[in-house]
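Every protein chain of the complex appears in place save one, which is left out.
For reference, chains read A and B in written order, and residue numbers begin at 1 within each chain.
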Amino acid sequence: MQAYWVYIGIFLIVALGFPTIAVTLPALISPRKPNRRKQEVYECGIETKGNVRVQFKTQYYIYALLFLVFDIETIFLFPWAVSLGKLPLFAVIEGVIFIVILLAGLVYALREGALAWS
Amino acid sequence: MNFSILIFLFVAVLTTFAALVVVTNKNLVSAAMWLIVALFGAALTFVLLEATYIAVVQVVVYIGAIAVLIVFTIMLTRRSAEKEPSGATKQWPIAAVLSLALFSGLTYFYLTVPGTDRLAPVLDKELNMVSALGQLLVSPSGYVLPFELASVLLLAALIGSIVVAWRK
Partner (left out) sequence: MADLINVIENWLNKLLLGWGASPGLTQFILQALGSVLVVLICFMIVIALIWVERKLAGRIQDRFGPNRAGPFGIFQSFADIIKIFTKEYITPQGADKVTFNIAPVLAIASVLAIWAVFPFASNVIGADVNVGVLYIVAIGSFGILAILMAGWSSNNRYALLGASRSVAMLISYEIPMVVSLLIPVLLAHSMKLSAIIDTQRPWWFILVVPTAALIFLISSMAEIGKAPFDLLEAESELVAGYHTEYSGMKFGMFYVAEFLHQFTVGALITIFFLGGWTGPMAAHWPILGVIYFFGKAFLVYLVISWIRLSLPRIRIDEMLNLNWKFLIPVSFINLIGVAVADRILLDLEPPRWLYVAVMFVLNMLILLVALYLSGKSQPALEVEEFPHRPVAVSPRTEKSSS
């Protein structure tokens, strides 16, 4: 069991190290002639005016909140799904109730129109 | 076992350092990035404790969802995320005293409560921890009530967030 996690640890280091090498290698051999025009922020040739960090849509925030709720829900459901073979039927139904309660929330969100793009 | 202690020390130092940067960094988005490092350090600690399910959940929920939510919130509330706030507020002494009190309390707890120096019992190798957790979650003698309450709580959070964040 622990050997597996050591392997994952090594793998993570390799997976991070490989692209790091691939990204730094060209930095050594490629030309490097920066100038002000070249480093301008790309905006189809127009000079950038005003603040770059544009106002953010509230909509995105709602998606993130809903995602958080459903993410936690699935975290609860994974142990339930794994142990399903050892559970009596009513315990399965308890899991179903858990899902249905949250589906009601989804229906509410849809009814409110909070998920529609505006 | 020396090797794992070495890894633990590295992870602990990294986590603490990252957490320190989070509270001292003036750039909010940078602070959020360091918060992610700290959260990942916590996940690594769980792996070292062989609590692998909790470790993975830590990454899925905290890094996958909450960190994204935090970055979104910063972008939403601050028109210019790079415009730095004036640094620490005047309340920092209170915060320092409170966290010091919490730290000393935990240390006192750790030193005085019996059983903290005992090693955890060795678990049965055949035991599937996640399956056991699932059975406990829905068994009436276990945690079925908190389990369903969690669902209601999540529903309340969902509806609450829509009511607060959604204006027609």
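The definition used in the following text is that a residue touches a chain if its C-beta (ideal position, glycine included) is under 8 Å from a C-beta of that chain, and two chains touch if they have at least 3 such contacts.
Because the structure is a prediction, the values reported are computed rather than measured.
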item: Chains shown that the absent chain touches, full complex; value: A, B
item: Interface with the undisplayed chain - residues on chain B; value: 3, 29-30, 33, 36, 52-53, 56-57, 59-60, 63-65, 67-68, 71-72, 75, 81, 128-131
item: Residues belonging to chain A that touch the chain removed from view; value: 1, 3-8, 10-12, 14-16, 18-20, 22-23, 25-27, 29-34, 36, 38-44, 48, 52-54, 56-57, 59-60, 63-64, 67, 70-71, 74, 77-78, 81-87, 89, 92-93, 95-96, 99-100, 103, 106, 109-110, 115-117
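Here is the rule we use: only the chains that are shown with their structure count from here on.
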item: Distance between chain centroids, defined by C-alpha means - chain A, chain B (Å); value: 17
item: Residue ranges of chain A touching chain B (in the complex, touch as defined); value: 1-2, 5, 51, 53, 55-56, 58, 60-62, 64-69, 71-73, 75-76, 78-84, 86-87, 91-92, 94-95, 97-98, 101-102, 104-106, 108-109, 112-114
item: Chain B - residues contacting chain A, complex; value: 47, 50, 52-53, 57, 60-61, 64-66, 68-69, 72-73, 75-76, 78-82, 125, 128, 130-135, 137-139, 144, 147-148, 150-152, 154-155, 157-159, 161-162, 165-168
